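Let me begin by handing over the structure; questions about it come next.
Note that this complex is displayed minus one protein chain, with the remaining chains in position.
Chain lettering (A and B) follows the sequence in which the chains are written, and residue indices restart at 1 in each chain.
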Amino acid sequence: MTEAKAAADRLVKAKRLNALLTPVKELRKSLTEQALAARPTGVLYGMPVAVKDNICTLEFTTTCGSKILEGYRSPYEATAVAKLKAAGALIAGKTNCDEFAMGSSTEHSAYGRSIHPLDKARVPGGSSGGSAALVAAGAVPAALGSETGGSVRQPASFCGVVGIKPTYGRVSRYGLVAFGSSLDQIGAFGRSVHDAARVLSVISGRDPKDATCEDRDPLRLPTVPESLQGFVIGLPREYFPPDLDPAVRRACDRAVRLMKEQGAAVREVSLPHTQYAVPTYYVIAPAEASSNLARFDGVRFGPRADGATDLRTLYRRTRGEGFGPEVRRRILVGTYVLSAGYYDAYYRRAQQMRALIAQDFRNAFDRGVDLLFTPTTPTPAFKAGEKLADPVAMYLSDIFTVTANLAGLPAISLPVGRVKGLPVGGQFIGQAFLEDEMLEAAYALERAVPATEEA
Amino acid sequence: MSVTRDDVLRIAQLAELEVEEDGLPALVDQMSRILDYIAQLSPATGSNGLRPFVPGPDAIRFQPDEVKPWPLAFGPEKFAPAFKDGFFVVPKLDQFE
Partner (left out) sequence: MGGGGGGWETVIGLETHVQLRTLSKMFCGCSAAFGAAPNTHICPVCLGLPGALPAPNGEALKLAVRAALALGCTVHAKSIFARKNYFYPDLPKGYQISQFEQPLATQGSLSFLAPERGLVTATIVRLHVEEDAGKSLHDRFPKATAVDLNRAGVPLIEIVTGPDFRSPQEARAYLQTLKQVLEYIGVSDCDMEKGSLRVDANVSVRRAGESALGVKTEVKNINSFAYVEKALGVERERQVAALEAGGAIAQQTMLYDSKDNAVRPQRSKEESHDYRYFPEPDLPPLVLTPEFVAEQQSLLPELPASKRERFVAQYGLPRQDAAVLTAGRAVADYYEGVVHAGAEAKAAANWVMGEVLADAKDHAEALRVPAAALAQLIGLVKGGTLSHQAAKRVFGELANRGGDPRTIAEALGVIQVADPTAVAGWVSEVLGTHANEVGRYKSGETKLMAFFVGQVMKASKGKADPKLAQRVLEEKLAP
């Protein structure tokens, strides 16, 4: 009971971040009810976990940061949420995000932007900015986010927390409102690798409700390794371009040195198709999104536009009014690249390029590399408004993260330093379904790296 | 490979999206920029004839044929914008036969 009150109080204190979409009164009431019902034998018993608002919960509304789902209460909950509850966790409200997870700053939410915990002029990243900000501010020990192109790792990097994206198929997508179906995964935020990993472990595992979820047991957490002896870490040269922000480079170099000191072997590798990753992503994700978002039509659920006396007007007005500009752009781009005459040049070509990108990773791993290490983002958190003028400018901030989504590989971002007080993240990209090796390396780096020190 | 105003209107129709007249020029410009950006994929060599990559299981695993629906905590009378006599209600399609 007191835990529930304390959890609510901590979230209320972080109100200024505009990261939580759930009204305080409803949050308090629900936390109290949930605390009474929670399973005391669960491994996450009593742990408040905030959930990104594109994940369906029975508690609270699910708006995906959009007006088209304003006030929508889902009549079912996501498998990941059910698993959290079965483990005794408390669902500590829904967090703000870019509308339908489309964005890299949480500025594209219909409910206002979220604010970086350390600098109110800056963005916390996106699309899972609300979840990252709350964890970074200490308002909640862990949170769920989702990734399509880096939307957990990038805000984790910006906010100075740990963010994990599992292998595609590790965590059920049932109840995650689909954006890019072949890219989407639910991920976890925590203040430490251990917290994030614990949550990920609970939500992972087979689910007959998701045909793309692999028939595997939940993730088993490794123990913290004594050293990194035997680990071969690859540094892909395409992620350390000559024009990389020097402070980010310094922080990553320091991290690499600390890994070597723990016994890791480090090698340069090449992922030659990296330059095509962002355009490939921005063909595939919008294409799938344009189809996934067709169900938002005002017919069966959600608000409906007023005054439409014929069906087509109902559709166009509901969707035109309900979707924000970034979502509309992506739906249009996606529709275009799938349309007759353009499918081969865009969508089919992008899927083929995706095969090459995945092949790059396989080649690196086949040559004896266990894990890759790279900066998570090219820069620390940017200022609000800085990247809104040109949509492509925003897309380019995904440059180091989209590849793991395209290849379906697990990845983790953890803070490796500060640049003028702003957090910088470094990421490991692991082999498919070998999250345990990736987590071992992350544990080892975490204990050594001075995450809050200037690089 | 820029898009024209007519292209955007045609796509908007396919996507059932209302596009405001005054927002149209900016939208055309933004769409053109995005499509020009992703068009760099087209001449990329070595990708012709390659099998697409999609992550996830290699083959479908089937569910048994039994009447066991996934749970719905409450029915459409609670979440539908218009529901009458057990039916979802929508305005008629203008050109219905």
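Keep in mind that, in the parts below, a contact is a pair of C-beta atoms (placed from the backbone, for glycine too) under 8 Å apart; a residue touches a chain by one contact, two chains touch by 3 or more.
A quick note: this is a predicted structure, and the numbers were derived from the prediction, not measured.
Not every partner is drawn; the one left out touches chain A at residues 55-56, 62, 64, 69, 72, 74-76, 78, 173-178, 180-182, 208-212, 287-288, 290-291, 293-297, 299-301, 309, 311, 315, 335, 338-340, 343, 347. Interface with the hidden chain, as seen from chain B, comprises residues 10, 13-14, 16, 52, 54, 56-60, 62-72, 75-76, 84-93, 95-97.
Simple rule for what comes next: only the chains that are shown with their structure count from here on.
Centroids of chain A and chain B (each the mean of its C-alpha atoms) stand 22 Å apart. Listed in rising order, the residues of chain A touching chain B in the complex are 58, 72-73, 75-76, 167-169, 182, 208-209, 211-212, 214-215, 276, 279-280, 282-283, 290, 294, 297-304, 308-317, 319-321, 323, 328-329, 331-333, 335-337, 339, 345-346, 348-359, 390-392, 395, 407-408, 432.
Considering their complex, residues 3, 7-8, 11-12, 14-20, 27, 30-31, 33-35, 37-42, 44, 46-57, 60-61, 63, 70-76, 78-82, 88, 90-94 of chain B touch chain A.
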